[in-house]
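Every protein chain of the complex appears in place save one, which is left out.
The block that comes next holds chain A.
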Amino acid sequence: MGTVHARSLDPLPMQGPELGVHADDLDLPEPEHETKQEVLENKDVVVQRVHVDGLGRTKEDLLTYEIADVFKARNLIDVMKKSHEARQKLLRLGIFRQVEVVIDTSQGADALPNGLDVTFEVTELRRLTGSYNTMVGNNEGSMVLGLKLPNVFGRAEKFTFQFSYGTKETSYGLSFFKPQPGHFERNFSVNLYKVTGQFPWSSVQPSQYFRSHAHIHIYPFPIWKTNHTLKWEGVWRELGCLARTASFAVREESGHSLKSSLSHAMVIDTRNSTILPKKGALLKINQELAGYTGGDVSFLKEDFEIQLNRRLFWDSVFSASLWGGMLLPIGEKSSSIADRFYLGGPTSVRGFNMYSIGPQSEGDYLGGEFYWAGGLHLYTPLPFRPGRGGFGDLFRTHFFLNAGNLCNLNYGEGPQAHLKKLAECIRWSYGAGIVLRLGNIARLELNYCFPMGVQSGDRICDGIQFGAGIRFL
């Protein structure tokens, strides 16, 4: 039997889960070895040794978890499959630039006749790497410069320093990331960052805010079909008005505050893709409790997101989504402008300006403590399907109907009164547009909107509206 080279497939992008892309989204093709299948499948083999060549500072105990499965293989196809999986796992750690697998018959005195040696030839990443990215958020863009110290202590730990300069926010931050050996998806991270940004919708001229964050993430750990994330977050916020004309209601909120909160998120996601899915559903529930771990703001915040997708005739997809949330201040202090919900804009209720729905004071939007928003979409391929099977597949036309409401509630009134208030003065809009999918991360929309149910003070965008973002209603 000769040497079988399992040549490397395209290397996986080296990114941690903090970027929001899961490795399983990438739909990597399974290796195909059908031509030899009949000959080799029946032949029993034993994996005697697994070598990892090219290790420098990486600790071996980390790798034993990742390659343990290779020993369980009982025939050659299995060995190749398991080796391939192990290779993917090694790449996912984000500590190797390259991993190649060599499978050979065992050599030496104790070699069995059917013994195999598997060798992983790895190239470690340098101690210090730099990166340059551009990012698209919800109607904002930013440029990110990063410095990374991968594999600092030899167990896939990572230090990153990031500087990001964006249209709305400028931030710099330091983060430390540590996966649990053998369970890369369970990880622990500490992030410290400082953000300076603007809430232009909260003041006629931009007002400034600044945040220093520290958070500890433990995420995600699966229970049954759900994924859970736990997070402690400490945020030091400084709000300030730069504009003299900022309304007094916004002015009153300026100054320092410290939020310390525990939050939990649960996600069930059966969609086939995060952007423009064709089937499946999403349920996301977030809860945040602030105040019990210190700090000077206390509240309970709950919000959820539901999305259902269904494939219809002619490659068109029907999608329905519903968002909702509430913020309950605990104690005497009312909620802060930085914690409340905002609604409106091309990524939520289309036809309205960014975050320009709901309570306001002298033209500054103050956000609300209670909101809901729903949307119905019909996505179809472009008319006459130009560029079918290629570039044209990135585009879709869509027809939408959005509705939502945002308000403050007086918590003495009881749930009946609250529901009634949320059902009054509903803002809604309908329209059609073109959606462009950017990779599996972001999407761009160009819509023609007809806002309806406009209340006094809402700022609308009657006609063409452009939206870019990652999370869409």
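Here is the rule we use: a contact is a pair of C-beta atoms (placed from the backbone, for glycine too) under 8 Å apart; a residue touches a chain by one contact, two chains touch by 3 or more; residues count from 1.
Everything below uses one rule, namely that contacts and distances are computed from a predicted model.
Novice: UniProt name of the unshown chain, from "Trafficking protein particle complex subunit 2-like protein", "Metaxin-2", "Brix domain-containing protein" or "G-protein coupled receptors family 1 profile domain-containing protein"?
Specialist: According to UniProt, the chain not displayed is called "Metaxin-2".
Novice: Please identify which residue in A:K168, A:R251, A:K301 or A:R340 touches the non-displayed chain.
Specialist: The one listed residue touching the chain not shown is A:R251.
Novice: Can you say which of A:D61, A:E362 or A:E424 touches the chain missing from this structure?
Specialist: A:E362
Novice: Using the touch rule from the top, list residues of chain A that touch the missing partner.
Specialist: Answer for chain A: residues 236, 238-241, 244, 248, 251-252, 254-256, 258, 294-296, 362 touch the chain left out.
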